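Just one protein chain is left out here, and the rest sit where they should.
Chain nomenclature is as follows: A, B, C, D and E, assigned in order of appearance, with residue numbering initiated at 1 for each chain independently.
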Amino acid sequence: MVLKITGKAFTTSDLLVKYAKVIRDISKTHRVVVVTGGGEVARKYIELAREVGVTSNYWLDEIGIWVSRLNALILIGALSPLASPTPPRTLEEIVRSALVYPVTVTGGLIPGQSTASVLLQAAEALGVKRVYYFSAIGKVYTKDPTKHPDAKPLSELSASELKKIVEQKTLPGDYALIDSQALEYAIRSGVEIQVLDYKNPELMFEAMRGKNPGSRILPK
Amino acid sequence: MVLKITGKAFTTSDLLVKYAKVIRDISKTHRVVVVTGGGEVARKYIELAREVGVTSNYWLDEIGIWVSRLNALILIGALSPLASPTPPRTLEEIVRSALVYPVTVTGGLIPGQSTASVLLQAAEALGVKRVYYFSAIGKVYTKDPTKHPDAKPLSELSASELKKIVEQKTLPGDYALIDSQALEYAIRSGVEIQVLDYKNPELMFEAMRGKNPGSRILPK
Amino acid sequence: MVLKITGKAFTTSDLLVKYAKVIRDISKTHRVVVVTGGGEVARKYIELAREVGVTSNYWLDEIGIWVSRLNALILIGALSPLASPTPPRTLEEIVRSALVYPVTVTGGLIPGQSTASVLLQAAEALGVKRVYYFSAIGKVYTKDPTKHPDAKPLSELSASELKKIVEQKTLPGDYALIDSQALEYAIRSGVEIQVLDYKNPELMFEAMRGKNPGSRILPK
Amino acid sequence: MVLKITGKAFTTSDLLVKYAKVIRDISKTHRVVVVTGGGEVARKYIELAREVGVTSNYWLDEIGIWVSRLNALILIGALSPLASPTPPRTLEEIVRSALVYPVTVTGGLIPGQSTASVLLQAAEALGVKRVYYFSAIGKVYTKDPTKHPDAKPLSELSASELKKIVEQKTLPGDYALIDSQALEYAIRSGVEIQVLDYKNPELMFEAMRGKNPGSRILPK
Amino acid sequence: MVLKITGKAFTTSDLLVKYAKVIRDISKTHRVVVVTGGGEVARKYIELAREVGVTSNYWLDEIGIWVSRLNALILIGALSPLASPTPPRTLEEIVRSALVYPVTVTGGLIPGQSTASVLLQAAEALGVKRVYYFSAIGKVYTKDPTKHPDAKPLSELSASELKKIVEQKTLPGDYALIDSQALEYAIRSGVEIQVLDYKNPELMFEAMRGKNPGSRILPK
Partner (left out) sequence: MVLKITGKAFTTSDLLVKYAKVIRDISKTHRVVVVTGGGEVARKYIELAREVGVTSNYWLDEIGIWVSRLNALILIGALSPLASPTPPRTLEEIVRSALVYPVTVTGGLIPGQSTASVLLQAAEALGVKRVYYFSAIGKVYTKDPTKHPDAKPLSELSASELKKIVEQKTLPGDYALIDSQALEYAIRSGVEIQVLDYKNPELMFEAMRGKNPGSRILPK
C-alpha cells in the first residue's frame, strides 16, 4: 500500500489521529509506505527563507523537503513502534525500509521533485500498480472547481490527458494538484492513481475494496 | 567561534538577515559553528504531536530537534556556499564539518538534550574555551525579570551558582534559559558562556573584542 | 528487555559465559538490548591517554566509549548470529537495530554521557518502562557500604531522592553508581530501574518474574 | 565548471585521454564537476537485464546508473588524486564533494532521471549559471540531421522551444539529446546549456573563452 | 547457502535466467548469499582504464569490483523483491544484509582481493562450513586441462595442496581458478569449497543433496 497525504492534513490533530488509525489498521495486513507533503508550513518557511535572501531553488526546495520530513516524523511518532524511526532520505532507503518495517513514512527526497513524484517513484521501485493520493482536491474536475461553478467531477481520466491540462508550475512549494513529472512515472510504469479527499482518511478502506470515492488517473 | 542562536530568532527575516551578515563577516577570519534552537515552531509541532497521541518524550524531542535543523537549513541556504550543506546529525559530524567548511550550522542532536548542551559539547569537542549564547534573555538577572521589576542584571556569575538557581525543567521544548546539563559541560571543560541579547546580532563583534554587553557565565 | 552490564564484568570469562547464556535464553521470547560499560580497561586507557597529553574531556570520553564498544563486541561474537554485527553508534541506530535483530549490544554513545544514560535513553526511545541494571553495587544502600559498615540496603527508593544523594562526578571514566542525568531520563519518562548484582547474571530471571533481588529505583 | 560527457565517449581510450587532460587543466583554476553518461554499455546491460526478466523500470534505470558510475570511475582513476575517490550517489554528496575536492566525477543519481537532469540539478545546487554539454550531437539542428540533409544548425535557441520539440521518450537508456525534465531545471534556475561535440574535448577551452562552437540553449 | 558465480555467466541471459530460478527456489528454505565475479566486461573495462593511463592497481581493481557489482545488480533486479536492493560494499554489510533479506547478492569488496576471497570471508563471517563455487573450470584437474589432454579430474583435493599448485597471479582481473588468499581463509576457518561447472546452475541441487558433480577442495 503506497499512499500520499497532502501537507494540508498536518495542521489539525483530529485528522492526523484518523490517518494514524487508518494506517495502523492497514498495516495489520499490508506493508504500508506513506509519503507526506509539506503544506502550509513549508510555504511559510520557504517564504521566510526568500526574505532572508535565499534565492536558489535548490535550497528553497530543500527547506520544503525538510518540512515534509517533519510532517512524516509526527506520523512516525504516532505509529511507533510500527514505523521506521526516521524518514528515508533516498529512494533506495525507501525500498530497504519497506522490506524491513511494517510502515515507512517519508517526505520529499530531492529538490525539483514534488512529493507526488516520490509517491510514483516509490510505487515503481516497489512494483506496486496502484497508489492512493489524498489531496486537497478530492476529485479531478473538468475545470478548476474553485473558479468555475459548472466544473464537473471526473471518475476516470488518463494520465496523458491530465498531463496536458496541468499547468507546469515548478517553483518550489507551488506544485499543482499533480505535476507532469509524477504523471510520466505513472505512465511509464503503469501505475494507477486513486485520488481521494484528504479530509476523509477512511475513504482508504472503500478505495481498497475497489470502490472509487474520488477520481482515478489511468496510466495511459 | 562557537555560537548559539535561540529558536526565537527564526521568525522574523530582518533578524536572520543580520545574523547571516555577522556570520559571513566572522567566517572571513574564523571557522564558525552555529547551533540553532527550535523556538515557537518547535513548541507548536510538539503540541500538535501530543494532540495526535505521541506521548513518548523521545519522539517529542526528536520533533523539536528536526525543527531546529529546519532553522539551521535557512541559515545554511542564506550562507551558501560557505556552510556545510546539511545540518550535522552527530557530535562527530560537527567536528568533521568544522574541519572542512568555513561555517557549520547545526540544530539539536539527541533527545533529552537541549541545544544549549549541543553548544557546550561542540565547544568541548573543538577545544574552544568560550561560546556566544544569543538568548531571549540577553542578560542573567538576580531574579526572573519578567516577574520581578527589581531584578538586577549580573555581569558575571559562576556556572555552579546558576546551576543551583536554574529550575530543572526537562520536558521537551520547555528548557529554561540554560539547563544544568549544559552548565555541567561548561564546568567540566572550562568553557565560558557569553550571554547576549538575540535581538542584537551585532553584539557579537563587541563580545569578540572582549567587551561584555550581556552576562558571562564563568566555568566554576 | 533493556539491560546494562557494568564494565567490571568484562574481565572474567566465566561471568561473561553466564551473561551470554542468560541473554540467549531471554532472546527466545523477548527482543533484548544490552548496554555494556567500559570498566577497568576504559580507566586504564583513559589514564594512558592522559599521560600521552590528551587533556580534552571529549577525547577521553571517546576512548572510554570505544572500550565499552569493544566489550559489546565480545558479547556480540559470543551471541552470533543472534546479535546485530556491530555496536550501534547513535540512539537512532539502537532503535533500528532493536526492531531488526533479536539482540542488540551497544556501548556508550556520546562524550559527557554515562552508559547508564544510554540505558535510560534506549528505554525511552523503545517505550520500555523497566530496565535491569547489573552493577558493581548490587543494592542501593543508605550510605556508602564500602566505608560504613552500618549501611543498610534499600529495596526501593525514588529516583529524585537518589539524585540528591549522588555525588555528581562527571569526569570521564569516573561516574558514580548512577549519575543524575540518567536519573532525570528515568523520571521524565517513568522508567523503573531494577538494580542487580553484576556477579550474578541469573538474577535476571528472578527479576523478570517480578521479584526484587536487589533494589528498585522508582521514577518519581 | 559543471560539464557532462556523453556515455558514447567511454568506448575509445584516445578520447578519454583528451578529456582527462582538459579536466586536469581546468582544475588548476576552477573546481570541476563532471557528469558521465552510460552510453552503449548501459544499453547492452539494460538489454541483458530485460532478457533475464527484469521488467521494472526502476531496476533497469538503476543498472544504467551503475554503468554511468563505472564510466565515472575510469575518469576518477585517470585523474587521481585530484578527484573524489568514488562517484557521489546523491545530489547532496555532489555538493559536499564539490566543496572539498578539485574534481568530482559523478554518474546518474536516481531512476527516472537522465544524467542531463543530474547536470542541471548540480548546476542549480552549486549556483552555477552555465553548463557544458558534450553530446553525440554537437549542435542543435532545425530537424533531425541524421534523417534530413537540409537540417540547419542553430547557434542559439530557447529551452522552452526545445522542450516542445523534444520527443519525451522516458524509457531507461533511451533518452533523447536532452529531456524535458532537464530543460525545466534549466528554465526554473536560469542555467544556460552550451552544447558541444563530444568528439572534441578541447572545445571546452573555446567555450570557456566565450565562443560558441556548438549551440546554446537559453534558459527561457 | 553461500555461493559464487563466475563473471563469465553474466554474458548470456539464458544462463542467468537459470541462476535466478535456482536461487529463488533455494531461498524458500535457506538464506542465500551470492558473490558475483566481474568476467569479460571487467577485463575490458580494466583494459580501457589502462589505455587511458590508469596505472594504479588500486583503481584498476576498483573498476573490476564495480563491474562485479553491476553483475550483482542484474541478479538483484531479476530476484526483486527477494534480494537486498544494492550490493553490499563491506563484509559487515554482507553480514547485516544476510540477517535481514532472503537473498543478498554482492560483488567484490576491496582492491587486492578476488571475489573468491569474498566468498570465503562471507562464509567465515556467517559461520558457514561449505560454499558453492560456480567456475569456468567445473572440476579441478591434475594439470591445466586446456593445455594437457591427459589431465585428469580430481573429485577431492586439499586446499593446501591446491595452494602450492596455484600460480599466484595477482594482477587485477587476472586471478587464477582460485587464489591462495581465498584458500587460506578456507583453511583457517575450515570451509569446504564445492567446485561446480558454471554452465550448469542446476548442479546446485545435486550438490546440496550431498553429491559431488565437480570437485571438492577440503580445508586442510
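Annotations
The rule is short, and it goes like this: a contact is a pair of C-beta atoms (placed from the backbone, for glycine too) under 8 Å apart; a residue touches a chain by one contact, two chains touch by 3 or more.
Please read all numbers here as calculations on a predicted model, not as lab measurements.
Of the chains displayed, those contacted by the omitted chain across the entire assembly are B, C, D, E. Touch with the chain that is not drawn comes from one residue among C:Ala49, C:Val131, C:Val191 or C:Ala207, which is C:Ala49.
Among B:Glu92, B:Glu161 or B:Asp197, only B:Glu92 touches the chain left out of the display. In the full complex, the hidden chain is touched by subunit B at residues 92, 95-96, 99-100, 126-127. Within the complete assembly, residues 10-11, 13, 16-17, 20, 41, 45, 48-49, 51-54, 56, 59-60, 62-63, 66-67, 69-70, 73-74, 76-78, 80 of subunit C touch the chain that is not shown.
On the side of subunit E, touch with the chain left out of the figure occurs at residues 56-58, 89-91, 109-112, 121, 124-125, 127, 168, 170-171, 181, 184-185, 188-189.
Throughout what follows, only the chains that are shown with their structure count from here on.
Rounded to a multiple of 5, the C-alpha superposition of subunit B onto subunit E involves a rotation of 180 degrees.
Repeated interface: C-E and one of B-C, A-B or A-E share more than half of their contact pairs by residue number, and that pair is A-E. At the interface between subunit A and subunit B, over half of the residue numbers involved are used by both copies, so each side presents largely the same positions. Between subunit A and subunit C the centroid-to-centroid distance comes to 43 Å (mean Cα coordinates, whole Å).
Centre to centre, using the average C-alpha position, subunit D and subunit E are separated by 35 Å. Computed centre separation for the pair subunit C/subunit D is 54 angstrom, with centres defined by C-alpha atoms. Residue positions 100, 127 of subunit C are each in touch with at least two other chains. Pairwise chain contacts present here: A-B, A-C, A-D, A-E, B-C, B-D, C-E, D-E [touch as defined].
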